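Shown here: the complex without one of its protein chains, the others still in place.
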Amino acid sequence: MILDQVVTGLLTGLIYGLLALGLSVIFGVMRIVNFAHGEMSVVAMYAAWAAARYLGLDPLLSLIPIAAIFFGAGYLLQRGLIQPFVSRPDYMQFILLISVALILTNGALLVFGPEARGIQVDYAFDSYEIGTFLIDKVRLLAAGAALTLTGLLLAFFRFTLTGKAIRAAADNRTGAQVIGLDIGKLYAVTFGIGTASLGAAGVLMALLNDAIPRLGPELTLLSFVIVIVGGLGSMTGALAGGVLIGVSEALAGTLLQPSLKSMFSFALLVLILLLRPQGLLGERS
Amino acid sequence: MKRTALFVLIGLFLLAPLASGPYLLSLLTTLLTFAYLGQAWNIMMGFAGQLSLGHALYVGLGAYVSAALSLFWGIPPILGVFPAMAAAALVGSAIGFLSFRFAVKGVHFTLLTIAFAEIARLTFQHLSALGGTGGLFLPVEARTGVDLIHLRGDPRMFYYVILAMAAALFLACRALMASPLGYRWQALREDPAAAESLGVNLLRVKLAAIALSAALTAAGGVFTAFFYNALFPDQWFGLGYSIEIILAPIIGGLGTLFGPILGAILLTPLGEAITAVTDGLGWQSAGIKPFCYGVCLLLIVKFLPDGIWPAIRKRLP
Partner (left out) sequence: MGPKISRRQMVAGATAAVFAPALRLSAAAPLKVGLLLPLSGALAREGQSCKRGADVSTGVLAQLGLPIELTVADTETNIDTARTRAEKLIADGAQVLVGAFDSAHTMAVAQVCEQRGVPLIINIAAAPNITEQGFRTVFRNFPTAGRLTTDGLSLIKDLLSVTGLKVEKAAFLHNNDTFGQAMAGAIGKLAPGLELPFAIGETIAYDGAARDYAVEIGRAKASGADLVLMISHGEDAIKLIREMVKQRFEPKAIISPGSPGMYEAQFYKTLGKFGDYAITNLPWINPRAPLSKTLLAAFGKQFPDALFEMNVGFTFEAILIAADAARRAGSTASKGLLEALPMTNLSEHVMIGGPIAFDGKGQNNNIHSAAIQNRDSRPVVVLPNENAEMTPVLPMPGWQKR
């Protein structure tokens, strides 16, 4: 049974990893902590629901267009609203993004109402049986998609010119400006990528969870825990953090009382903050 | 000019209950509670530059310690407030010490404060001796007379108690800012490295700010406990409450004395005003008020990045 739970935790953790990746990318490059992160991904969950409900699209298909729309929205949001705050103190950024979160949560409430919105796929209740092992089909598909997307993002940052430029801007902003990189545009692209990945994660989560406005703050906190554990600003760290939190929550729920699951995550967060503030895979600056 | 403004403000608050009905009085009590809590938070962030997003932890601790002392040992809140403040100061110092010892700074420090508040919330959820998620209830007695020792009385008494607390804290902060400790805090906020080279003991100065801020916040928690008489971990330890506490001082003007008060004066009635307007327009959809509140907040930070008070001060002679 413990092995079952570990596999479940691992699969869920991969989706968490993609979710947290968005937060990590944005912080790593422009040092902005997106306090509306979870709220934004809830909007993506609603988008996936609407696509399934009105267009009959399976979330695994609507994933790409929704991520693309989120990229555009993130790009514009950065250009229109967030850019002037990049150089402002972190508490002002915080209030700005808290207001964005308030607007998104209550906007969702106004548009979609308070009822949970769940997506019906015909494989929702299927699971694969391997010996005594049971693997949930939805979770497996969602985790596979999350892993693929994370891989693509890592490849983008490693191999494309834009990706390299963004990394350069993250490492040394002034240096990047000196060699003629358009920092403003790179930041907007980065924010777009961050929101696209949280959007994609939101769509995948909509397969496992019903969308409900109040889910936002939970997801924001979860993402924070993951990126800190993995290493704030580190991309592979976000994935590793996601898996670690997924598995450790599953284990904590199995071995201790499940209502203490998130306590375990926070305790882990405190330990990492104190003993290894750069995170498991982060580099010490 | 500033002095006149201050006297007018205090005079208005003192006389308010004579002119206002119970609704306005209730609103003013909330306003002063947030002015008080914001001022207490401001000591840590505004004066010493340590951004805490887990101040609900100290409100909750103050509330639970004083309520438990009163319920189980009959210790009245006027005495219970001291152990409550001490407990919060201790926890605050422990967090401060850990963060100093392990050099947790910036965003990481902020997340550490959130983590501790969440751990406290989950712990109190599981403390069945203190009611757990089922809540801890103080007996509500007939609220007519005035009993400051047990903090029992009508809403007007509670109003004057929180007014006195807010005013005393304002004066104390003014004295603190002009004190040697206040200057060391500012040095810590502006340039810790330079401060250290000038012989400022960073650990001691930092701990003083956190402990003082935590203890004063806990005193606000004691007030809250006896005002509401019902304590639930999600209510008083939650991240949502931590965020509510810091809005007023930041919107009002971080690190200024008038900031937390002006912020509360603006934000508390803002919610009511939005409700009045949306009701008047016949927009009945639930969620419209917090939505508009978010938009207002966004506009304020966009156009008054330093807060209200610095913007006003610039225009004062």
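Observations on the model:
By written order: A and B. Residues from 1 in each chain.
The working rule: a contact is a pair of C-beta atoms (placed from the backbone, for glycine too) under 8 Å apart; a residue touches a chain by one contact, two chains touch by 3 or more.
Predicted model, so just to flag it, every value in this text is computed and none were measured.
Of the listed residues A:L55, A:L134 or A:L271, the one in contact with the hidden chain in the full complex is A:L134. Within the whole complex, the absent chain has one touching residue among B:L203, B:A230 or B:V277, and that is B:A230. When the whole complex is considered, the residue among B:G74, B:P139 or B:P180 that touches the unshown chain is B:P139.
One chain is missing from the display, and on subunit B it is touched by residues 21-23, 26-27, 30, 33, 125-126, 128, 132-135, 137, 139-141, 143, 154-155, 228-230, 232, 234-235, 240, 271-272, 275, 284, 286-287, 289-290. Subunit A meets the missing chain through residues 1, 4-5, 8-9, 12, 106, 109, 113-116, 118, 120, 124-127, 134, 136, 205, 208-210, 212-214, 218, 222, 249-250, 253-254, 257-262.
Here is the rule we use: only the chains that are shown with their structure count from here on.
Look at where the CA atoms of subunit A average out and do the same for subunit B: the two points lie 32 Å apart. For subunit B in complex with subunit A, the touching residues are 45, 51, 53, 98-99, 102-104, 106-108, 110-112, 114-116, 118-119, 122-123, 125-126, 239-240, 243, 246-247, 250-251, 254, 285-288, 290-291, 293-295, 297-298, 301-302, 305.
Only residues 27, 33, 81, 88, 90-92, 94-96, 98-103, 105-107, 109-110, 114, 213, 217, 221, 224-225, 228, 232, 257, 259-260, 262-263, 266-267, 269-270, 273-275, 277 of subunit A touch subunit B when the two sit together in their complex.
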